[in-house]
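Complex shown without one protein chain; remaining protein chains in place.
Chain IDs A, B, C and D follow the sequence of writing; residue 1 opens each chain.
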Amino acid sequence: MTDTTSTARTSAGRTSTGRHVVRLLALVIGLALLFAPFLFPGVRALEVAARICVFVVLVASYDLLIGYTGIVSFAHTMFFGLGAYGTAIGLRRIGEGWDGLILGGAAGVAVALVLAILVGLLSLRVRAIFFAMVTLAVASVMLVLASQLSGLTGGEDGITYSVPDIFSPATALLHDAHGKTLRLMGVRMTGKITAYYFVFAGSLALFLVLLRVTVSPLGTVLKAIRENEGRAEALGYRVVTYRTFVFGFSAVIAALAGVLYATWLKYTGPDTTLGFDIMVDILLMVVIGGMGTMWGAVIGAALMVLAQYYLRDLMEAGAAAVANVPLLPDMLNPDRWLLWLGVVFILLVYFFPAGIAGTLMSREVSK
Amino acid sequence: MSALVLDGVQTRIGRYSVLHDVSFTVPEGGVFVLLGRNGAGKTTTLRSIMGLWQPEAGSVKFGATELRGMHTSAIARLGIAFVPEDMGIFRGLTVAENMVLATESGRFDQKRLDWIYDLFPALKKFWHSAAGGLSGGQKQMLAVARAIIEPRKLILIDEPTKGLAPAIVDAMAEAFREISERTTILLVEQNFEFARSLGRDMAVIEDGRIVHRGSMDAFAEDRELQTRLLSLSV
Amino acid sequence: MTHAAPQTPSLETRDLTIRFGGHVAVNAVSCAFRPGELTVIVGPNGAGKTTYFNLISGQLKPSAGQVLKDGRDITRLAPSGRARAGIGRAFQLTNLFPQLSVLENIRLAVQARAGVGRQFLRRAAAHTELTRKAEGYLEATRLTGIAHQTAAALPHGDQRKLEVALLLAMEPDVFMFDEPTAGMSLDHAPDVLELIAEIKKDTRRTVLLVEHKMDVVRALADRIIVLHNGTLLADGKPDEIMNSDLVREVYLGKRGAA
Amino acid sequence: MNTLSRTLERFGGVNLLPVIVALVALLLTGSASTWVTLTVAGLAMGMMIFLMASGLSLVFGLMDVLNFGHSAFASLGAFIAASVLAHMGGWLGADSWVLNIAAFLVAIGAAVIFGLIGGFLFETIIIRPVYRDHLRQILITMGALIVAEQIIFVIWGGSPISVARPKVLEGSLIWGDISIGNYRLFAVFLGVLVYGALHLLLNRSRVGLLIRAGVENREMVEALGYRIGRLFIGVFMLGSALAAMGGAMWGGYQTLISPTLGAQMMIVVFIVVIIGGLGSIQGTLLGALLVGLIDNYVGFLMPKMALASNMILMMAILLWRPNGLRPAVK
Partner (left out) sequence: ADPIKIALVHGTSGASFDVYSKQSETGFEMGLEYATKGTMEVNGHKIELIHKDTQFKPDVARAVLAEAYGDDDALIAVGGTSSGVTKGMLPIAKEYKRILLVEPAVADSLTGPDSNRYVFKTSRNSSMDMQAQALALKPGKDLHVATLAQDYAFGRDGIKAFKAALKGTGATVVDEEYAPIKTTDFTAAAERMFNALKDKPGRKVILIYWAGGGDPLGKIAAMDPGRYGIKLSTGGNILPALAAYKAVPGMEGATYYYYEDAKNPINDWLVKEHEKRFGTPPDFFTAGGMAAALAVVKAIETAKTLDTEGLIKAMEGMSWETPKGKMTFRKEDHQALQSMYAFKIKVDPNVKWAIPELTRVITPDEMNIPIGRHDQ
């Protein structure tokens, strides 16, 4: 009990240098994402950038739940998946244009909202840990459903589909003098670029909304509920309503992130959206970034996604360097990159429980 | 003979230095009262003795034993009991279970138990109920009862009378007087009446420093000192 | 003493009863409280005072009986509903938002009163009037100097004050204090008592106070009710009650209280 | 509802649930031999789940530590036992059942010893800083789970490993149309043993009380003179050892094991502990038996529902009793 209060005297009202550092970091990441197609040429880099965008939103919306309100849910990927599957099925069934995208996406988001409200009203009253288990159960039922309704969802194999032409890599946005696809700073202006900026702008907008929520009166109430729900209730806040609202709200944001991701990937399957692995990824990102900071989502998502895509390359180099030492190359085998991620993660939770953003922010200006 | 000697104790909590220099001597037997305003450092002093905060300088001597650096449980096993400010009740356990944990053998000395029942009849009534359901005052009784269920050498008590009805306060004063014949009691109290009726020696702490030491009788006489140190005359 | 009590009680309980298993903690308590009146509730430990409060403010649901606010039956409302109906309370065991700062704690209460908690796209800081209000309550409770400390790090006495400040900031019609000065040192307690006296001056407000310190009771009470084993034992003017043998026996006297 | 649960209480309370379930199933299956086969299989399955859940019940139910790493101990236990068994081919295949069982016990013993050591390290390195902090527990133990799984990859490689079984435990007892697997009978035997031991430990000593008190207020327990730290380590070691034992048994039942063995069982095990109610070994046993029985009955009566039966059971029980069937802590 007492060990948590030792760092408790942070001065909440004042802005510290740490806070500036965090915002600066987030800004740098944001700018890098904004100019990603031009800064980092190559197919993989753009994939990575888009994935970071989507995961920033996903993680930020999860942070609203776990970091701000103290609700532990394992169903976040379910909502993400509903948005993605809605879009995918819409594009597949209704048509590969905007109508399919919008109708499908909207349907997915609506289902996510309804489900979130149902789950929330039914079980947000029980102990936090039981709620976590209930969401785990619901999420796993959804995973099974996706597999069983294979006619609709493509089962384990998922669905591939096309997106509106303007997002298609085959579409040339601008033409140069010779009628070929224009190259801007060496980058071909194809639909891929529009698709990327669609994802980027969507993510940015959603993130800004989330950011706004955290500094709104509602945001303070959420923190109060996390801290002492009985007292919040006694002050006149209807806790279950707030909880259900925020659960539904973050579900909607997650579903919208799913829409973006489905549009970008042109493929939706259980492993890209619904799976428990992604839930674990989100958890890792929230913690690495720093819970209850919102900016941490940007940092956490960026770092984790980069690790997922580039850590193994790094380790490959490492393994080659120590090829002659016994056992080490085995441990540094690029296929064991998860091992190191796990170790780093444990160390982080251990030494920087507040995450990167949280740790930086709590460093005060000299009084 | 002195039961407990604090010498130059300094304690910090997190980044904040709370006790700067706490030195006083608790003589063997009787009730020693530590007074001070809110936030003066009384609780921190008791916790430092108990090893719940580790002082970074100074010494805490219990008889010949240096307590500083010892583990809390080892300190407790020397025969020191602690009644914390927040009472430290195990809410999920029954009253009986709370009490059992405070005994060494797991069995009660029936005579002592009867004595406690007599002192705090409510505990008898709720013996098998969850302690979390007790009223505020009943919890306070339980906390004190745990400290006195077995003979101890030293009892550290942090504001035992808060929330207790007058009748119970009187009863408790009686009980402490009885216990203090064999046991040293270090009492932190805001209820000056209660403290005065029990205390033999006393000290006043202010902002992490002992600012006054002396006998209770002398202090009780000196209105000016009381006003200055505790704003008592208001 | 303002004793211009109007006819309609602002708060009333009818046959309010609650059982825990076989134990009846509050037993058919019927009582009405009028605006402009400060009622002190006394009784031995475990008499049911806090439980009675819990029933009124909704933390507990009664086994039988009703709670009425301005004649309206609010028995079925959740605690939040009752708070919005104008019933506010401070807790006996300190009950704050530990990791939030003192100012944020109070802001929450102010904001609840203003009913802006549901706004989620507006910056909280944009409500400058609320901030100013919160700061006002800090000043009133002399907590201004530690506005930015987290509640968990406050010494016990200041936590008790913050508890009172939260109640003030809720601006209820009915104030319920559960031993507000317990554990408060003698230089702090008067601040709080003064505040309560101040509230009492406003004739639209009803105050309920649980207190064990007799000098405080004497100084503040317009009326005293005595609870014992969950039943309403006596109800009347302070001197009447304080001098009655019954009260002496169950509450004040040497031993013999349960 | 109220009178119903009161009458239920009079005849043994929630302990009767499995019996009621079994009786209903008897009516529905119609065939006595099928019913007996299913019931025994369900009880045995329940016992095996109990073996794995008992450790979690200690650590999660009593110490309030949400240990996702628990499944890592189960996986590692299974792999260690499998490795030991692989080297005991002689004893396993021998005609003497004593040798058979001895070999198996050695393997389980190895898993248990590993669990004890691993539990010690796990508690001191991973769990110690995060008592009472569910969120960080989930996170840090999930990290540990990833690491442990990867370590299995490094040591055993990723390919599924087949587990040798002692000869006596192969096959089934067959009476007419009823068949009961030998391995399952052994699991029941072991489960009863573990249950009895835990029951004694927690109810005949102050250990159970101390743990619960320690979780609520560690400082106060220390101030009463107990080395709660050591006790927690002890309990954690025991919990991990039970997980490893459960994993070893499960591995033998599965016959082909992969590093995700523990993770796959995790949800069921959590469900069992929650159904049972936190902090009670009786509850865990009850939950495990219910899950085992219902799984088998539903699998026979309504195979389509088999998948969701656990989840539905959990939801139903939580709606009926929000704290589980027999919670020790409310």
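Basically, a contact is a pair of C-beta atoms (placed from the backbone, for glycine too) under 8 Å apart; a residue touches a chain by one contact, two chains touch by 3 or more.
Remember, predicted model here, so these are calculated numbers, not experimental data.
With respect to the full assembly, the chain omitted from this view is in touch with A, D. In the complete assembly, the contact with the undisplayed chain comes from A:Trp337, out of A:Phe198, A:Tyr237 or A:Trp337.
Across A:Ser147, A:Thr181 or A:Ser362, the single residue that touches the chain missing here is A:Ser147. Only one of D:Gly13, D:Pro129 or D:Gly299 touches the absent chain when the whole complex is considered: D:Gly299. Checked against the full complex, the candidates D:Pro18, D:Gly55, D:Gly143 or D:Pro259 give a single residue touching the omitted chain, namely D:Pro259.
With the whole complex as reference, residues 31, 34, 37-38, 41-42, 45, 93, 153, 157-162, 170-172, 174, 179, 181, 183, 253-261, 264, 292, 295-300, 303, 306-307 of chain D touch the missing chain. Residues 42-44, 47-48, 51, 144, 147-148, 150, 154-158, 160, 169-170, 261, 265-267, 269-272, 277, 308-309, 312, 334-338 are the ones on chain A that touch the missing chain.
The rule is simple: only the chains that are shown with their structure count from here on.
In this assembly, B is the chain whose CA centroid lies farthest from the centroid of chain A. Taking each chain's centre as the average of its CA atoms, chain A and chain C sit 45 Å apart. Chain A and chain D have centres, each the mean of its CA atoms, that are 34 Å apart.
For chain D, the set of residues touching two or more other chains reads 217, 219.
Among the residues of chain C, none is in touch with two or more other chains. Interface residues of chain B facing chain D in the complex, by the touch rule stated above, are 50, 52, 71-73, 76-77, 81-82, 84, 88-93, 97-98, 100-102, 104, 106, 130, 146. Looking at the complex, you find that chain A touches chain C at residues 5, 8-14, 209, 212-213, 215-221, 223-224, 227-228, 230-239, 242, 245, 249. Of all the residues in chain C, the ones that touch chain B in their complex are 20-21, 23, 42-51, 92-93, 154-158, 178-179, 182-188, 190, 212, 214, 251-258.
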